[in-house]
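Below, a portion of the complex is reproduced, with chain positions unchanged.
Per-chain numbering from 1; labels A, B and C assigned in written order.
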Amino acid sequence: MQEGNLANALGVVKRNIPRADKAAIAALARFGVATIHEAMGRVGLMKPYVRPIFAGAHVCGPAVTVLLQPGDNWMLHVAAEQIRDGDVVVAACTTDCEDGFFGELLATSYRARGARGLVIDGGVRDTKELAAMPFPVFSRAVSAKGTVKSTLGSVNIPVVCAGAVVHPGDVVVADDDGVVVVPSAAAAKTADAAEARERNEVDKRAQLAAGVLGLDMYKMREPLARAGLRYID
Amino acid sequence: MQEGNLANALGVVKRNIPRADKAAIAALARFGVATIHEAMGRVGLMKPYVRPIFAGAHVCGPAVTVLLQPGDNWMLHVAAEQIRDGDVVVAACTTDCEDGFFGELLATSYRARGARGLVIDGGVRDTKELAAMPFPVFSRAVSAKGTVKSTLGSVNIPVVCAGAVVHPGDVVVADDDGVVVVPSAAAAKTADAAEARERNEVDKRAQLAAGVLGLDMYKMREPLARAGLRYID
Amino acid sequence: MQEGNLANALGVVKRNIPRADKAAIAALARFGVATIHEAMGRVGLMKPYVRPIFAGAHVCGPAVTVLLQPGDNWMLHVAAEQIRDGDVVVAACTTDCEDGFFGELLATSYRARGARGLVIDGGVRDTKELAAMPFPVFSRAVSAKGTVKSTLGSVNIPVVCAGAVVHPGDVVVADDDGVVVVPSAAAAKTADAAEARERNEVDKRAQLAAGVLGLDMYKMREPLARAGLRYID
């Protein structure tokens, strides 16, 4: 079956999903979102309206994906059963909706099942309790508004969450800078590229801290002149 | 006079308003906004764009309502005289406006009059000073832009604030999750329902923390199957 | 050359800009944005969507201005060379764009050059690192998305940043309430007006804290009556 067909199909729960390699996930967990996004070739980022509900959280793990209906969190309950230790739940919605789909009770359940956090293109509530646990949540909004449990979505199908495609098992990394999705097959090499990038930055940082200009360090003066930049006094 | 007529009338200050019962307010003050919203039957919530200017504030009290004109905070001064100990001022505006209608001086006055906090569908300023007092404010925006004092609005008429109807004297509860309005006559029974709900959650929380699935605890498997949910491997 | 012509011209770096008087800048640095905005006659404010990436920062200094292209931070590197000790970099963009134009490496360079902070009508990243330095940034968004270095903008031309005109050398003041721009020639008198305003507020604050109403202190009762305000019971 073509993947394009499966995407967004309603009423389906996929139980056995291939998760990204554990070592690769562990390797990726050492880097921030901005670094991984660069290491990916500047792709895979969610839109910046998804923000952490408390500062300083950093989660990295394979995605259990959820497709929600507006005002309905039934599938978040269905998803709980599919969580394995270390997973990050990624919840998209069939339409823009800022209702409070998730709160402290579900977080208690998710944590008991081993979830590391939640990324949701919707709203959440009980933010004080979530911060106290702490259970990291990256969401579009905070809203006390509750939801019903009456219409089917899906679990573990490819979803579009905040503009990024997420396949079940992809590595999801989230921190104060945003959320990035690393396809399973690219996890190891992305971690390598991230490490190379960070190593490379150590020297750059030292030079910049010493007052060297990026203009010189990155050899920009010649291309700037070629592009026509004029200095005036 | 039909209430619909009074709503939003300009140039009026109502002095004697019936405030919700003190015991009911005290009872409601023990619960968060999400719990009260559920206990109300999922109504009465303001839109989620109203956010606290500092985390952790929790206010609960009878509403003194204000209808502002855009860029004009005259009525916030008029309202000060109507504040009694324990009140929460709720300010709507005749049009969307993010100017800084309220700052530290007004907060000093409001606190001296006994106000517990402010909910405003507009902007506020002096946020560092407000947090230091601390004077809890829930607002649509933060803006340093000042306002004039030249056009009449009203005080203690029913207003629509961030999508919720607020009658003077209604109980307003605000915390990190948002703002909910409890009509005076419903305050006591809402507090009871909130308490029942919280008691009920203690056991649920324990079960979920022990790894029991909501699917089983809430007996969702049968209705999910009836709705057509398919599990695939 | 008429200023209107220069505004927004692309591909230009002005090296020698007249900066506002140091004493005036030092004087302005003692006041908050809301006070300065009032002292200016309620003009010069950026739109309130520009927010600090961490609370409590307060910067004040002459502006080095930058005009960026969407998704391109080349000019931020060019600007580094123009920074002198105490400057605040102000970056506008030719179109709305929330990409992460600025991060920890550039901040390291800017700090080494003496910059006090950044105001940007765009996104930034590495927010945790920026807060740890700390390097104050006031931005439109947080985004991990990187940018290219391929299209010319300008440095030290007049720009419109978040709705405010900023000339190179103008004093830019930013705190939790927003960002205000004080033209160089107005810096000294604005600082004087701010000081007078703050002195004046000491007594007002004391009266309000003692329970005096603004209605009486500001003598509003008569103009309110003249405007037609009706009190009802």
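The rule is simple: a contact is a pair of C-beta atoms (placed from the backbone, for glycine too) under 8 Å apart; a residue touches a chain by one contact, two chains touch by 3 or more.
What you are looking at is a predicted structure, and each value in this text was computed from that prediction instead of being measured.
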Full complex, copies of the single sequence (shown: 3): 6
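Heads up, the rule we're going with is that only the chains that are shown with their structure count from here on.
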Shared interface numbering between chain C and chain B [over half = same, under half = different]: different
Chain centre separation in whole Å, for chain C relative to chain B (CA means): 32
Junction residues of chain A, two or more chains touched: none
In the complex, chain C residues that touch chain A: 11-16, 74, 77-78, 80-81, 98, 100, 103-106, 108-109, 111-113, 123, 125-128, 141-146, 149-152
Footprint of chain A on chain B - complex, ascending: 32-34, 37-38, 42, 45, 48, 51, 55-56, 175-178, 180, 201, 204-205, 208-215, 218, 220, 224, 227-233
